[in-house]
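A short write-up of the structure that comes next.
Every protein chain but one is kept in place in this view of the complex.
Chain IDs A and B follow the sequence of writing; residue 1 opens each chain.
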Amino acid sequence: MSAPDARPTAGATDGVAISLCRTDVTELAALRNRAAELEAIAARRGLRLPPNGHVVTTADLVALAVRPQRWLLLSAPAAPGAAAATWQALCADTAAAVDLSSGITALHLAGPSARDALARGCRLDLAAESFPPGRAAATMMAQVSTILAALPSGILILTPASTARHLREWLVATARPFGLAPPADD
Amino acid sequence: MLRIRCPWCGERDEVEFRYRGDATKLRPAGDADLAAFAAYLYERDNPLGWHVEWWLHVAGCRQLLKLVRHTLSHEIHAVLAPSDEVSLPTAEARR
Partner (left out) sequence: MRGPARIARGLLTDAQRPLRFRFDGRDLEGLAGDTLASALLANGQQLIGRSFKYHRPRGVVTAGAGEPCGLVDLLGAAGREPNQLATTLPLRDGLVAESQNRWPSLAFDVFALNDRLSRLLPAGFYYKTFMSPAWAWERLYEPLIRRAAGLGRLEAVVGDHADPAETVHDHGDVLVVGAGVAGLAAAQQLGSCGLRVLLADQDVALGAGPLLEPRWDAWRAATLASLARLPNVRSLASTTVLGAYGHGVFGALETLSAEESRRFGGLRERLRIIRVRRVILASGAAERLIAFPGNDVPGVMLAGAALAYLRRYGVAVGRQPAFFVNNDEAYEALFALAAAGIRSPGVVDPRTESWAMTRARALGIEMHAGAVVSAVGGRCAVRTVTVADLGGAHRATLPADCLLMSGGHTPLIALATQLGAPGQWQEAIAAFTAALAPATGRVARAAHGVFGWAAAARDGAAAARAVAAELGLDAEPLSALCMPADAETTPLAAIWEVRAPGKAFVDLQNDVTAADVRLACREGYEHLEHMKRYTTHGMATDQGRTGGLTGAAVLAAARAVPVSAVGALKPRPFAQPIPFAALAGGEVREHYRPKRRLPLHDWHETAGASFVSAGLWLRPLVYSRTPGWEAVLEEARAVRSAVGITDVSTLGKIDVQGPDAARLLDFVYANTFSTLAIGRARYGIMLREDGLLFDDGTTTRLGPDHFLVTTTTANAGPVLEHLEFHLQSVWRQLDVLLTDVTDQWAQFALAGPRSREVLAAVIPGLDLSNEGFPFMAAAAADIAGVPGRVFRISFSGELAYEIAVPAVHALTAWLAILAAGHSLGIRPYGLDALNLLRIEKGHVTGAELNGNTTADDLGMRRMLKPRGDFIGRALAGRAGLVAPDRLQLVGVRAIDSAQRLRNGTQLVAPADRTRSLGYITSSSPSVEHPGWVGLALVAGGRARIGGRLVGLAPAHGETTELEIVSAHHVDPENTRVRA
């Protein structure tokens, strides 16, 4: 789905740029002792499922792991539930594939000050050396449960859909002193 | 403030976790009597020293952890998986 450039917005050369990513989300959860099988199934589809705390990007997917034996797959928007159904068919007795496309909202934060802005609400060490591209983590930000993934283009933020507006308003307010490019969507 | 080294997520602030009580209390068998369940639920020690306790990493990996924590110094001796055996530190092992 190439999250970073899904909805490019103005001024990533400024301090911070926030954009909303339209993406389907599928959660793959391996049944007991079936993680290796699931990884093999994914590998046959050209996807190396990342280890816990990591994110990988392929031509058409972003895959990240922040819980043991579970992965979130982000893919380009398609028919409702289609991505999850495809995966469920592939790994019928190995894993559960649950569609979370509506349940999770993805935001992308870019710019040289993105990590500084996030440090206003995120308790994790987001310094580039501690959280380099390829790392992912589940935590809380602005009192909202959040998954962060460091991509070469910036930080991908996943949050429950019902709190996405709260988080986005908070991010916009917090990033303003760093030179925020106003969001292009809505 | 505790910093808990989650085996899945790394070191995290206490607020990300939910305390779930004494991990040495095992739920009685399903057909156990009232007294056994009352003991399981209500009879808790309040030790000065090492305490084995459940912490659920609700804001992170959502995994249940078994901590060995000192109730006076707050030192965390070990963070274990639920099925791990617990060995309490000996007196010499304590700083």
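Details
Here is the rule we go by: a residue touches a chain if its C-beta (ideal position, glycine included) is under 8 Å from a C-beta of that chain, and two chains touch if they have at least 3 such contacts.
For clarity, every value in this text was computed on a predicted model and none was experimentally measured.
In the full complex, chain B makes contact with the omitted chain through residues 1-3, 13, 18, 20, 23, 27-34, 36-38, 40-41, 54, 56, 58, 62-64, 73-74, 82-83, 95. Mapped onto chain A, the interface with the missing chain covers residues 27, 29, 31-32, 80-81, 96, 98-104, 119-125, 127, 129-130, 142-144, 160-163, 165-167, 169-170, 173-174, 176-177.
Everything that follows uses one rule, which is that only the chains that are shown with their structure count from here on.
Centroid to centroid, with C-alpha atoms defining each point, chain A and chain B lie 31 Å apart. Put simply, chain A touches chain B in their complex at residues 52-53, 66-68, 123-124, 137-140, 145. Chain B meets chain A in the complex at residues 8-10, 12-13, 15-16, 59-63.
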